[in-house]
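Worksheet for the structure shown next.
Omission of a single protein chain aside, the complex is shown with its protein chains in their original locations.
Note that the chains take the letters A and B in the order they are written out, and that residue 1 is the start of every chain.
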Amino acid sequence: MARITLTDVRKSYSGMEVIHGVSIDIADEEFVVIVGPSGCGKSTLLRMVAGLEEITSGTIAIDGRVVNDLEPRARDIAMVFQNYALYPHMTVRENMAYGLKISGMPKAEIAERVARSAEMLELQPYLDRKPRALSGGQRQRVAMGRALVRDPAAFLLDEPLSNLDAKLRVQMRLQIKELQRRVGTTSLYVTHDQVEAMTLADRLIVMNAGVAEQIDTPMRIYERPATTFVAGFIGSPAMNILAATVTPDGAGLTLPGGAVLACPAPADPGQPILFGIRPEHIRAVTQPGGVGAIELTVLAVETLGADAYAHCAFPGHVTSAAEAMVVRLPGNAALKPGERLHAVFDTGAAHFFDPATGRRVGPRR
Amino acid sequence: MAEGEMIGVKTRSRVIAHFLLVIGVIVVAFPIYYVFIASTHSIQTILRPPLPLLPGPELVENYGDAMTGGVGRIGGVGVGRLLWNTTVVALGIAFGKIVISMASAYAIVFFRFPLRMVCFWLIFITLMLPVEVRILPTYKVMVDLKLIDTYAGLILPLVASATGTLLFRQFFMTIPNELLEAARVDGAGPWRFFKDILLPLSLTNIAALFVILFIYGWTQYLWPLLVTNSNSMNTIVIALKKMISFADADTPWNLVMVTSMLAILPPILVVVLMQRWFVKGLVETEK
């Protein structure tokens, strides 16, 4: 069991910096998820912790020991790969035992550990099979088992569920979480799937373009996203972010299309500001006249069963599909494209961002 | 059958196909069968054409004769020695080349080092320098290194060439990155990764290359001709050539045929018994 400390970790490829200084202190037994779009550097960061990529500058310490120049095997970590990387010519048992065998552990102890891990993962019936005779979910469990038997200081997991179908992914997600809680091994987990990130993590690192935009618990990140990127990335569907202007009296916001929303903003009158509101914080009323209701035109409706999401535009404002406002409705809402909708914004749940930097600006007291 | 009918392969055309194939097989296999027949007849029968199409009564006598010294009277060396020489050369070339080319392909694919691509090209370009285009200077090198009439001289120069390295390089590049990384995390260094993972995964490729190289080594001609002066270092192919270059009438053709049989049987057995790997090796080394 171990703490993992990253201090201003950077990575460059032939002079091009791709990780711009990430620092985090991961507590013992903590489950940290690195989430971000593809190409944001999340896998590179994980692989630097594993020792598969060199660290250009900064330090990585596992349990207080700087591991920058240590081979992966000397770092006491185990890794689960996206494509599982099982040795195709070895049985499940041999796959799980390989690392222990290399470390010179006595045979009896290896057998005992493999048996114990196999039981935890319900792999006993498959121990003598080769990987190609296993289903995707079984292979994934073997990859987990191979990490588990090592009883390492930390688990590093690189998109371990992305090759599974949706249903299995949910199942395995729960199993991984449960497993980690049971063995209590510090874990660092990379994914591009924000649902996976939210459900698994004790803490999240949201990465974008080599920068850790925000490091915090899932709920705090959801409630107080630090940047427009985080706001747009965490939460599904994404937060609506509107380019607004503070009214001359300072008491409201002029929204695209000219509608005015009564809502105090942390900016001076006449200044532009980004106004963020999640779909679930907009209530739709069908008849006009509600207090503060804003009129929207429905572009499209997606019905998911329990909920429906209406993609809307401000009347008189040309809106592309990508910048449409999304409003959550009950699943049985019978709205059609072209119809009007009156939206009431829960301004208490609004977020504000600086249009120049994209950083969050707190409400003015 | 329905599928066959659909594209018009009717029974008649299939019969024609079989007929042509049988003729083809006869043309292709006949010379070898004919050697076998000739090796079972006496020299008198052979010299009075046409030769019967069935084996004659002298099989045991001819083969016994060839093994115990009939050939020795001509080359001064027994068939056993010739077969031994050829086996050493063929196996030496096959194993030597596999080891050397696996090592270099391993370095080129799984390591990054200065001049890596230069090394690759230096190996690659040897494809364009067959023995035939550098006969004399290579011979001189052999003389200077005192490698004439040695196994090393017969084997070493044929051990390095690009084909094996290219084949292994191509195969190694299909090994997923994660497999190497998983092995590193599991604590495997270069040697363990090679021994525990790469080697087991390469076995079919090695078998395929082995068949090709064994045949290549066994059938060498120009090179053994150059670097062997002493009859006792001859390969069986060279010895055969020496046997027939004596005066026509005195050539003991029945014994020549026995020797030919012994010279072509081992590689034929390797090709036929390891057919699956042979076909794979042939098709892949030429990619």
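Rule of thumb we're sticking to: a contact is a pair of C-beta atoms (placed from the backbone, for glycine too) under 8 Å apart; a residue touches a chain by one contact, two chains touch by 3 or more.
Here, contacts and distances are computed from a predicted model.
*Asks:* Which listed name, "Sarcosine oxidase subunit beta", "Ger(X)C family spore germination protein", "ABC transmembrane type-1 domain-containing protein" or "sn-glycerol-3-phosphate transport system permease protein UgpA", is the one UniProt assigns to the chain that has been left out?
*Replies:* The correct option from "Sarcosine oxidase subunit beta", "Ger(X)C family spore germination protein", "ABC transmembrane type-1 domain-containing protein" or "sn-glycerol-3-phosphate transport system permease protein UgpA" is "sn-glycerol-3-phosphate transport system permease protein UgpA", the UniProt name of the unshown chain.
*Asks:* Among B:Ala66, B:Ala94, B:Ile123 or B:Leu167, exactly one should touch the missing chain; which is it?
*Replies:* B:Ile123
*Asks:* Which candidate, B:Gly92, B:Pro252 or B:Pro267, sits in contact with the chain we can't see?
*Replies:* B:Pro267
*Asks:* Residue-wise, where is chain B in contact with the chain that is not depicted?
*Replies:* Against the left-out chain, chain B lists 3-4, 6-9, 13-14, 16-18, 20-21, 24-25, 27-29, 31-32, 34-35, 38, 46-51, 100-101, 103-104, 106-113, 116, 119, 122-123, 126-130, 132-141, 145, 156-157, 159-160, 165, 173, 177-178, 180-181, 184, 189-190, 193, 215, 218-222, 225-226, 237, 240-241, 244, 248, 253, 256-257, 260, 263-264, 267-268, 270-272, 275, 278-279, 282-283, 286-287.
Assume only the chains that are shown with their structure count from here on.
*Asks:* When the C-alpha atoms of chain A and chain B are each averaged to a single point, how far apart are the two points in Å?
*Replies:* Those two chain centres are 58 Å apart.
*Asks:* Residue numbers of chain B touching chain A in their complex, please.
*Replies:* Residues 176, 178-179, 181-189, 192, 196-197, 200-201.
*Asks:* Tell me, which parts of chain A touch chain B in their complex?
*Replies:* 47, 50-52, 71-73, 77-79, 81-89, 98-99, 102-103, 146
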